[in-house]
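Remarks on the structure that follows.
A single protein chain has been omitted; all remaining protein chains appear in their positions.
Labels run A, B and C following the written order; every chain starts at residue 1.
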Amino acid sequence: MDIGFLGLGTMGAPMARNLLKAGHSLRVWNRGAAPREALAREGAHACDTPRQAAAPVLISMLAHDQAVRESVLDSGLLDALPEGAIHVNMATVSVAFARELADAHAARGVAYVAAPVLGRVDVAQAGKLNILAGGEPADIARVQPLLDVLGARTWHFGARPEQANAVKLAANFCLASAIGTMAEAGALVRGHDVAPADFLAMLTSTVFAAPAYQGYGGLIARQQYSPAGFKMTLGLKDVRLALAAGEAKHVPMPLASTLRDGLLEGIAQGDGDLDWSALAKVSARRAGQA
Amino acid sequence: MDIGFLGLGTMGAPMARNLLKAGHSLRVWNRGAAPREALAREGAHACDTPRQAAAPVLISMLAHDQAVRESVLDSGLLDALPEGAIHVNMATVSVAFARELADAHAARGVAYVAAPVLGRVDVAQAGKLNILAGGEPADIARVQPLLDVLGARTWHFGARPEQANAVKLAANFCLASAIGTMAEAGALVRGHDVAPADFLAMLTSTVFAAPAYQGYGGLIARQQYSPAGFKMTLGLKDVRLALAAGEAKHVPMPLASTLRDGLLEGIAQGDGDLDWSALAKVSARRAGQA
Amino acid sequence: MDIGFLGLGTMGAPMARNLLKAGHSLRVWNRGAAPREALAREGAHACDTPRQAAAPVLISMLAHDQAVRESVLDSGLLDALPEGAIHVNMATVSVAFARELADAHAARGVAYVAAPVLGRVDVAQAGKLNILAGGEPADIARVQPLLDVLGARTWHFGARPEQANAVKLAANFCLASAIGTMAEAGALVRGHDVAPADFLAMLTSTVFAAPAYQGYGGLIARQQYSPAGFKMTLGLKDVRLALAAGEAKHVPMPLASTLRDGLLEGIAQGDGDLDWSALAKVSARRAGQA
Partner (left out) sequence: MDIGFLGLGTMGAPMARNLLKAGHSLRVWNRGAAPREALAREGAHACDTPRQAAAPVLISMLAHDQAVRESVLDSGLLDALPEGAIHVNMATVSVAFARELADAHAARGVAYVAAPVLGRVDVAQAGKLNILAGGEPADIARVQPLLDVLGARTWHFGARPEQANAVKLAANFCLASAIGTMAEAGALVRGHDVAPADFLAMLTSTVFAAPAYQGYGGLIARQQYSPAGFKMTLGLKDVRLALAAGEAKHVPMPLASTLRDGLLEGIAQGDGDLDWSALAKVSARRAGQA
């Protein structure tokens, strides 16, 4: 299949690579040149502008709303897509912007599917992402073979693309809360002279034996916040987007508010580039433990 | 071994039964008569007062601080224990009272081990509890054969008994937070016309595939809050004890505070006897969804 | 002085009227026609478009960022202002937009002063507003005679206009907090069978004998939430802007977060058009009192 692929960051690059390996033809674009040149050496066609990546199927994995706005809406790319094209946007974007995107695509007769993902880099490399899809079932069906290359499973959350974005933001809020909860609980036991690592080892091998807790619990236990898998600044952005998605539908989220304030506090201390599991530093400092 | 066993509630009864089955001799006491008579029919010796349950090993699984205070401290039981006796307190009690108990036992030369458990009734029946032990290693070792009858594994958290109670309260706070987080996230997706059950099915089979999330997530998905496995009133009590355990060591716990207020709100609506997963009702009502 | 005046709502209309009475010549514009016709009958020149209101001094008192954007930036008004013109923006806008406005004016050589106000309609009518000014001192000095018509006192908060907007948002957050605090305290005493009105009467005639507490405390005591002096939806907007102004400078505001969630909850119950003192309804409902 002829695919345009935008965004070759830590997640996008291995995803594009998997599509290449599966035999698809890729026109790749990325803001920085190095990643697109790397993909070109593996057989992709490197593009100098987003518009050059026009193809019957467009996949984007960009960093945030503004990057999508510039490369998809402002670049003229949408108008350059061939008749019958479909755009699969796998980025985590705001619900409000997701709806704007859906409208912009509909106005130009381009099919639009939101397909944000759960899973970190190693999962992307293995092609085992969980894909959260929103859009017309027929549209999703058209690109299902490609989603099957990228992910272990595709979950459908409704005919309106932004529904999948709401689910993605809800899931990231759950991750933030798991981290923040281990942070507080760790400070509590440490106050009583129990090593957080001992507590977390028990917790994550019993009632909380899940990837999210084991992964982040391990980082907290080892106080290993750098290099960041997901920076506090990005965590703050996603929690803020979850709060906004709630506000749009009048859903108060006091736990999310509390997590927002904690992430903001960590960033204010200069830790914005640390992994968001550094919420444990915030809890420790509040308790006078650090 | 000759064992005195206090407290034959939903957790205590199956635990006592497992000890009986393993060939131990039990003197059982419970405030209400029916449970002790039931155990008597299975071979235990039923006692009319806590003091009559005096034995070289005393195990207690009572509901709260006050029940332990009355049956162990005020009943004269401590003084009736034979020389060299040991008391294994498996109840979830406050850290402050745990310390008071440790002191009271030390003053009478009775060994004291705190051994609260993780796991609900079915796990207790199966003898697969996770036991969180605090106390002198030699004391724990003495009762390890009994703990092995009751649980799958014993975790050691320090020589001071109350350390195990702090860990237990931290773990219960983590459970409350998992519930409260699914409640908020569920309200968020529902605001965007995604069924919370669909969201939770995805979440608990991927990054949050852990017993705590699957169990409580299922209750929330099915809105099945009765009969309660663990009532909101008990959840409030444990979160309050976690906050107090934090306060004693100057550990702020804003997530726990938020959960406390949510549980209190649920109780104020008349839902105190529902399972604490009914925090999802609180989130839904706040969002005008119920 | 020749003045263009944009925005003749509940606050803008009496302010414009006071300028007319003081002998100034006004070109007035408002989105709806009725208010500008009313002012025309009192001697103002009514304009059909914002651009027609161009004058050496422009004063705007519009409802929110978007209204200012449309009428000042998108309407071509800025370009139509005469050489040496000055714009005094008295609306409560976001700090981010205030900065954008300052830049847009600077690019066109138009002086720009932010001058949001404290005080409700009756205070505006009396010309006794407190004016929170941000901008170059020389610019503020140029319009001080006009500000003296509108307000009792002008407070200076820095050379960058957005500083005054930050102060205004901080002040509105303080009002929200005063309301939310009386709401919680009222629910507390009511839980103990003390009428909130009795409690508030004492409070607001002793340590809290200030206009903010007396005004909003009276509304709460009388449960008189309609007609709204300031709607919950507007209160939510301002608290959200305060949170955003904090986030821009890494200032966590957990009390503001809590108030945001309360206002959102009230709106979700269908009370968005009530006065924001209806936060007391939220506290009462949470406590099962309503």
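In the analysis below, a residue touches a chain if its C-beta (ideal position, glycine included) is under 8 Å from a C-beta of that chain, and two chains touch if they have at least 3 such contacts.
This structure is a prediction, so every number in the text was calculated from the model and none was measured.
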| item | value |
| --- | --- |
| Which of C:242, C:264 or C:278 contacts the chain that the document leaves out | C:242 |
| Option touching the unshown chain, where C:72, C:93 or C:118 are the choices | C:118 |
| Contact partner of the left-out chain, one of C:139, C:184 or C:238 | C:184 |
| Residues in subunit B touching the chain absent from view | 236, 240, 246-247, 250-254, 257-258, 260-262, 264-265, 267-268 |
| Residues from subunit A at the interface with the omitted partner, ascending | 254, 265, 268-270, 286-288 |
| Residues belonging to subunit C that touch the chain removed from view | 95, 118, 130, 132, 155, 157-158, 160, 162-163, 166-167, 169-171, 173-175, 177-178, 180-182, 184-194, 198-199, 202-203, 206-213, 242, 245-246, 248-256, 258-259, 261-262, 283, 286-288 |
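Operating definition for what follows: only the chains that are shown with their structure count from here on.
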| item | value |
| --- | --- |
| Same or different contact residues where subunit C meets its copy subunit B, judged by the half mark | same |
| Junction residues of subunit A - those touching two or more other chains | 246, 250-254, 258, 261-262 |
